[in-house]
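With one protein chain held back, the other chains of the complex are shown just where they sit.
Chain lettering (A and B) follows the sequence in which the chains are written, and residue indices restart at 1 in each chain.
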Amino acid sequence: MPGWSKTGFPVQSLLGFVLVGLLLLTVGVAQFWTPYGPLAIDLNAPLAPPSWRHWFGTDEFGRDVLSRAMAGARISVGIGCATVSCAITAGALLGTLAGFLRGWTDRVLMTINDALLAFPGMLLALGFIAVFAGGEGAIVLALSVAYLPSVVRVVRSVVLSIREREYVEASRVMGNSSAYSMLRHVVPNALPQVAVLATNLFGWVVLSESALSFLGVGIPAPAPSWGNMLAAARPYLASAAWLTIAPGACVMATLLGVNWLSDTLLERLRPGSRS
Amino acid sequence: MSAAPVLVMDRVSLEAPGAGLARPVLQDFSLLLERGELIALVGESGSGKSMAARAILQLLPPGVRQCGGRILFAGTDLAVLPPAQLRAVRGAQIGLVMQEPMVSLNPAMTIYRQLEEGLRLHRELSPGERYTACHEMLARVGIPDPPRCLSAFPHEFSGGQRQRIMLASVMLLRPKLLIADEPTTALDTLNQREVLDLIVALAREAGVAVMLITHNLALVGRYAQRVVVLEKGRIVETGAARAVLESPQHEYTRTLVASLPRRAPPRDRFSAPTRELLTVTDLRVKAPQRKDAAHSTVWAVDGVSLKVRPAEILAVVGGSGSGKTTLGRAILGLIPRAAGEIELEGIDPLTTDRRQRAAFRRATQLIFQDPYASLDPRMRVLDIVGEPLRHVRELTTGERRSRAEEMLEEVGLRGLAARFPRELSGGQRQRVAIARAVVARPKFVVADEPVSALDATIQSQVLALFRRLQRQYGFASLFITHELGVVEQIADRVIVMQRGRIVEEGAVAAVFDHPQAAYTRELLEATPTIPVVSSSTQVCVDVD
Partner (left out) sequence: MNRAARMGRYLGRRALLAVPTLLLVAVFVFGLIRMLPGDPAQIMLGDVADPTSLAAMRHYLGLDRPLPLQFLTWLGHAAKADLGRSIATGEPVATLILERFAVTASIVLSAVFIATLLAVVGGLLAAWRQSRPIDALIVGLASLGLATPSFWLGLMLLLIFGVHLRWLPVVGYVPLRESFAVGLSYLVLPVATLVIVESGTLIRTLRAGAIEVLGREYIMHARAKGVPERQVLYRHVLPNAFAPTLTLVGLTLGHLLGGAAVIETVFNLPGLGRLIVDSVLARDYPVVQGCLLFTATVYVAVNLVTDLLYPLFDPRVTAT
């Protein structure tokens, strides 16, 4: 992944922090309070354009779009964190084992991994959801399985390259066991890149979850997810454009913030260059 | 023809604008180069010598700019030339050969396409003529089977061959000036000699002026007519090569000359006990399949037997591909062997007995060549040095810590205990590596070219440190190197390897004074030495 040059663009880093911070803040606040209830129907004011009373307007049931967006943030971030935790933990474990131990372990794991990779993530997720029925748990499981192969791939290649470094060989010469070398030398040096991967993964998961919800196979209505809000807004594309703009903008802002953040991480965590 | 100098650099200054003040890279650099002359530009890393070369071609890296002086090539100021004319000068008038043969050729293009590119740009030749020119040039630089070479890709050739191909590519265009920036630093001794001889011969044939940039003062003595010595961006001394080397005026030049490994009086030998510490019998190790050999196995180590006694330093010399590195790794059990026996105090490194293996590991250590890669960048220096002590059960944690601290002090790095490797210089990192190797009092240390990557002045310091510690702690060592000068400084006995076999062995003085094998003789001849400074004898070094 490319990084920004050090001389330019600290703006992106700042923006990244701001956006992600805003997101987390929203999630925190939404736990306790939203301007209106996200499910609160108000048939007196359907499809109202943005105003002081409703900053993002209302939908066809008179529900406040801002409140629904905030609640949607909570759901998306929740699913994002859960999926990233599962996928990174499992993927890092498998990737490290495959990359460090090599031999048969590596070959078996990678063949299975490649087979899983052959399914476009979305499809795998759909397949899992079809079998395990909907709900947040199923979505987390489906997305974790969908992204697991990519995580394993990346972690394995990171571990492979670290493994070749001489300080790992030095550890072996010293008489350290494979387990110790892995934990003491390989893992700490792989952490930065895994952290960057985790950040990127979070963005992809949020995007995938909204896509799934948009298609109707993710979070079911009436629970608000940015994706299903967008789907519901389709009939009103021409007449009530704010219904389309708001949730999409939320997804985009999240993704932008996460991407800029991970770029910053990448730059910051790159080990000091040789003299 | 006109006697105008080919290159005139008049008080050239380069700076690298940093945060705030600009950092001077080169200051008031002046130089005159006549037609057909060979001048050497000498300095250590950071002296600015490479930047001077790039400045001539107007190819400075993005962070550096010229802030003073003029560069006149055949009378023309290169800095004011429009881009199209500058491009006409590059390649056709000034040629550049650089250090790393492994990356100086485009890996995705065939050799022919790369060679003819320059011809197509600068000369009017038909495709057939171009092909013939390339073919002839390749033959001239000593590449066997030029047609096959032309249709092949760079990765199919070794370092020495690639450097010759580079030379061919540059000389094809018959430039007036050839800039060679450390052209042989990455090559082994024999290849070094051949490539440099080739450069000199080609230059003489075509009447080309050569600017040889190097950190190796010994090469200067052999090849250059004049020399310019650079320290931290400033010229500290200049003059005829022989004169400067025999009687250096400036203190820095004197340090450089003094740090050259030279034939020293024989080391004081101790009476070693007759029992052996390490015995290797008929060792064979396969080479990982690189080239498609004639269907027979390629052996990296082909039937090597040797013995090392306690507290003895055995040097292993040879060119690239001789198998010396593989030998070291195989002895430590880091790579599998196809045949033969290895025994250190009765233990085979590949034994299945866990406790014996652990004992083997405790008794052996390895020092790597690359000081940048052998230390874990995420660990502090003190932890790095103390890591091997994990396996010394008798010590408590506190004792381990103090032992590590003592070790750091012994290598002269007290006060750097809390630093990370990236904050240290190459020489300092290598000291850390040595400290790590010695801290657990091993009996046998394999040192794999530990000083090859260091500047000359640092090299001698690190070697002295190694020698001192070896005397103090009495460990035996297998010292792998391709530089004979280093062998002289360090070793008791030496074995010479060529293509996986030992061609000669014996005490260092004996082998160097009376070499039996042809290969040993070649190596000795190829090692550039400088005249021994002595009032009565002036040893003439053939420079022209």
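Here, a residue touches a chain if its C-beta (ideal position, glycine included) is under 8 Å from a C-beta of that chain, and two chains touch if they have at least 3 such contacts.
On a predicted model such as this, the values are computed, not experimentally measured, just so you know.
Trainee: Quick one: jot down which shown chains the absent chain touches.
Mentor: Missing chain, whole complex, touching shown chains: A, B.
Trainee: Determine which one of B:Ala52, B:Leu96 or B:Ile502 touches the chain that has been left out.
Mentor: B:Leu96
Trainee: Would you mind spotting which of A:Thr83, A:Ser144 or A:Ser210 touches the chain that isn't drawn?
Mentor: With A:Thr83, A:Ser144 or A:Ser210 as choices, the missing chain is touched by A:Ser210.
Trainee: Out of A:Leu22, A:Ala45 or A:Met122, point to the residue that touches the absent chain in the complete complex.
Mentor: Touches the omitted chain: A:Met122.
Trainee: Going by the touch rule given at the top, which residues of chain B touch the chain that is not shown?
Mentor: Against the missing chain, chain B presents residues 57, 59, 87-92, 94-96, 98, 100, 103-109, 117-118, 121-122, 151, 153, 155-156, 166, 169, 173, 290, 292.
Trainee: Name every residue on chain A in touch with the hidden partner chain.
Mentor: That gives, for chain A, the contact residues 1-2, 4-5, 7-9, 12, 111-112, 114-123, 126-131, 203, 207, 210-211, 214-217, 227, 230, 233-234, 237-238, 241, 244-245, 247-248, 251-252, 255-256, 259-260.
The rule is short, and it goes like this: only the chains that are shown with their structure count from here on.
Trainee: Quick one: which bits of chain A touch chain B in the complex? Just the residue numbers, please.
Mentor: Residues 165-167, 169-176, 185, 188-189, 271-272, 274-275 of chain A touch chain B in their complex.
Trainee: Mind listing the chain B positions that touch chain A in their complex?
Mentor: 332, 334, 357-358, 361-362, 364-366, 368, 370, 372-378, 387-388, 390-391, 420, 422-423, 425-426, 436
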